[in-house]
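Missing here is one protein chain; the remaining ones are kept as they sit in the complex.
Order of writing sets the labels: A and B. Residues in every chain begin at 1.
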Amino acid sequence: MLKASAVWHDLQQIRLESPLVHNITNYVAMNTTANALLAVGASPVMAHAIEEVEEMAALARAVVLNLGTLSPPWIDAMVKAGMKAKQLGRPVILDPVGCGATRFRTTSAKRLLLEVSPSIIRGNASEIMSLVQADGAPKGVDSTHGSEDGLKAAKILAERYHCVVTVSGAVDLVVGQGGLARISNGHPLMPKVTGLGCTATALTGAFAAVNPSLTAAAAHAMAVMGIAGELAAERSPGPGSFQVHFLDALHQLQEADVVQRLRAS
Amino acid sequence: MLKASAVWHDLQQIRLESPLVHNITNYVAMNTTANALLAVGASPVMAHAIEEVEEMAALARAVVLNLGTLSPPWIDAMVKAGMKAKQLGRPVILDPVGCGATRFRTTSAKRLLLEVSPSIIRGNASEIMSLVQADGAPKGVDSTHGSEDGLKAAKILAERYHCVVTVSGAVDLVVGQGGLARISNGHPLMPKVTGLGCTATALTGAFAAVNPSLTAAAAHAMAVMGIAGELAAERSPGPGSFQVHFLDALHQLQEADVVQRLRAS
Partner (left out) sequence: MLKASAVWHDLQQIRLESPLVHNITNYVAMNTTANALLAVGASPVMAHAIEEVEEMAALARAVVLNLGTLSPPWIDAMVKAGMKAKQLGRPVILDPVGCGATRFRTTSAKRLLLEVSPSIIRGNASEIMSLVQADGAPKGVDSTHGSEDGLKAAKILAERYHCVVTVSGAVDLVVGQGGLARISNGHPLMPKVTGLGCTATALTGAFAAVNPSLTAAAAHAMAVMGIAGELAAERSPGPGSFQVHFLDALHQLQEADVVQRLRAS
């Protein structure tokens, strides 16, 4: 289902249009995701004050909401920004980081589901499972399940909330109205770097800003993540150098890289 | 107007004296600016609680206020820290990140102008223009204007608030009572890294801590930013490796680098 030419087309559009992506995200990944958005060609802005999030969301072509280091005023701001973006017809991407680990995380994620109705949700299997059932509790913020375990939950979630759901893992799954995509790119070094899940969510925002097909946008973002991750890992003896080469790879990614490396169905 | 020997002199003083620079800055750039201050030879401290900012500002030789991820309690703390520093005769540097993008940003920046009366303001052209007029709205936090567009606004601002104004861009402009400096160092890769504007502001704090001529301090900081940026970019295939080499370049910068590379008038 996934075509390298379509992935490449979106990437070119991002580089050409440099869409503004408004992020309300966590302290750990804020710098990392801003740099990844810049490296892929988008224009990031981070703003969380309730006094300005509606105005900022209205300027942006996509809004990314991430629960990583959540607290009540940040959740309130996420609701406001998300509702404004939806009202203007812009895509909203939700990353329910650590959902299931504490009641506050699960409650906050479900509040965002109900009040904002995100366009795309991206999480690991444990997080996605905890949004629809009781037994998906992750270990802290890392998944205790493989992505295929999350498939059933993703399908329920996609249907219940009329959204696209990405379950990331060794194989990334994207479940949407356009069907199911499986992306097998990536590298085992990637989970050894903090914030790469958050980066996947942020890049999903950039792709959703330029591609009105949300299923395709979500899948293309995961493909670019995985391919850049492979290119970076091949040059990296460890997670420190991986981060450096990952940003370089996003910045330098060529059509041939996508064509030769895409492993998806 | 700008002499390499004067730039080098200030850099040596920073390395020798390791001045404490107190930053109330944004979540995205906090780590980056702390590392840049260390790499240039200064001693950074980040502290934002209203309970301690006056004491911390009183310990520091310069105070840097940055609106990047502003919220009301942080602005209140910036006012307190800024007023204390001014009262003690220490330089206060303001970075009005994203000013013009939302009313809250513009209002907060103007509050800081009036209540603190910063010694130096550093922003991109859109930010500087939005401080004096209505038509400078940036796209998120990135400028939609070149630095020369900001020159008129910078002159108005410098006169109105008796301060030095740096407009950064492909060419950096520094407007102060000592006249106008233009620094043409730098590299196109620099805007692809988040927080480099914030880093320029933080380094301006370090230079203002050792040089009582604020116009010279602001210009010397931009020269060192641009020269270190060139050295880094020449070794960097993308924005990931640029960040690494930029900190190394700040740490290693030699007199010959400044003498050979300075392009300023």
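In this section, contacts are C-beta pairs under 8 Å (C-beta built on N, C-alpha and C of every residue); 3 or more make two chains touch, one makes a residue touch a chain.
This one's a predicted model, so the numbers in the text were calculated from it and none came from an experiment.
When the whole complex is considered, the residue among B:Ile14, B:Met30 or B:Leu113 that touches the unshown chain is B:Met30.
Contact with the omitted chain, checked across A:Gly82, A:Gly98, A:Gly205 or A:Gly229, is made by A:Gly98. Residue-level contact of chain B with the missing chain is found at 20, 22, 27, 30-31, 34-35, 38-39, 43-49, 51-52, 55-56, 59-60, 243-252.
Residues of chain A that touch the chain left out of the display are 26-29, 31-32, 68-72, 98, 101-105, 139-142, 191-195, 236-241, 243-244.
In this text, only the chains that are shown with their structure count from here on.
Chain centres here are Cα averages; for chain A and chain B they lie 32 Å apart.
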